[in-house]
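Shown below is the structure under consideration.
Shown here: the complex without one of its protein chains, the others still in place.
The block that comes next holds chain A.
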Amino acid sequence: MHSQQIHQYLRQFFLESNCAILQDTIDYLTVQLTGEIDKKIMNRPFYWQYIEATNSEPAPATITCITNPAENSIGGVKVHFGSPILHRIFHATRELGSYVQLYETVDDSLGQIILTPWLAINYKVSYCCDCTKETLYSLGINLLTGVMKENFQDSIAIRDLDIEPADHIFHVQPIIKPLRGVERLNAAIQAIIAQEDHKWADEAWRRWQRDQRVLDYFYEDIEEKPEHYVLEKKALAERYTAKIKVDIVNGGVFYLL
């Protein structure tokens, strides 16, 4: 993520979260935060505890985010990929962008239009042993027919969507209840994972067995294995046990053409 991308990202984030942008130059952004965003990104829990405990008037911070790494003349916080404040802003984005319900906006010259309900969920799948890999899956299910689609997010990202349906638009109520849809997608992601090649897990298992043999050799002649042996054995298990973690990034109900 280069500095212009970060600048753009920040601008968009603050606009969307209702913070007032006081200054926006090529090198930096100065923003008046709302109380909600201050709490999420400024990392000052004691201040907020104090305000709430004393029932005082809060004064959310004004911050200057410097996105040009060469800019040293003004005061503010340098924001680059990996910097702690950007990390917290990413985290806030996650919290504020988890659930949507949207209707596709359609040119009213097309007359009466019927929109179909879809449920979409974006999954992050993490494969962990002594190393990790992650994959993103975007799945959608048609809540009338039960048909599923992969790469769903890419197919809707470009569409015009609105939080309210337009007047001339008629949207069908789901036949499959959204919560039931969630269950079906969860089952689908499990099935997808089950079909993958899990060579990585076999390899981790082999590394584990090899290290276990080395350890056993060290304590070979010792009848009563000492605590260190048990400890190291546990460490090996923690290091090499293959795990697959499925997280939901976000999801929502989409009424689409």
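Everything that follows uses one rule, which is that contacts are C-beta pairs under 8 Å (C-beta built on N, C-alpha and C of every residue); 3 or more make two chains touch, one makes a residue touch a chain; residues count from 1.
Operating definition for what follows: contacts and distances are computed from a predicted model.
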item	value
Protein that the absent chain corresponds to, by UniProt name, given "Sulfate adenylyltransferase subunit 2", "Thiosulfate reductase cytochrome b subunit", "Peptide ABC transporter permease" or "ATP-dependent helicase YqhH"	"ATP-dependent helicase YqhH"
For chain A, the residues touching the chain missing from this view	1, 9, 12-13, 16-17, 69, 80-84, 87, 90, 93-94, 96-102, 122, 124, 126-128, 130-136, 138, 153, 157, 161, 163, 178-179, 182, 186, 200, 207, 211, 214-221, 227-229, 231-232, 234-235, 238-239, 246-253
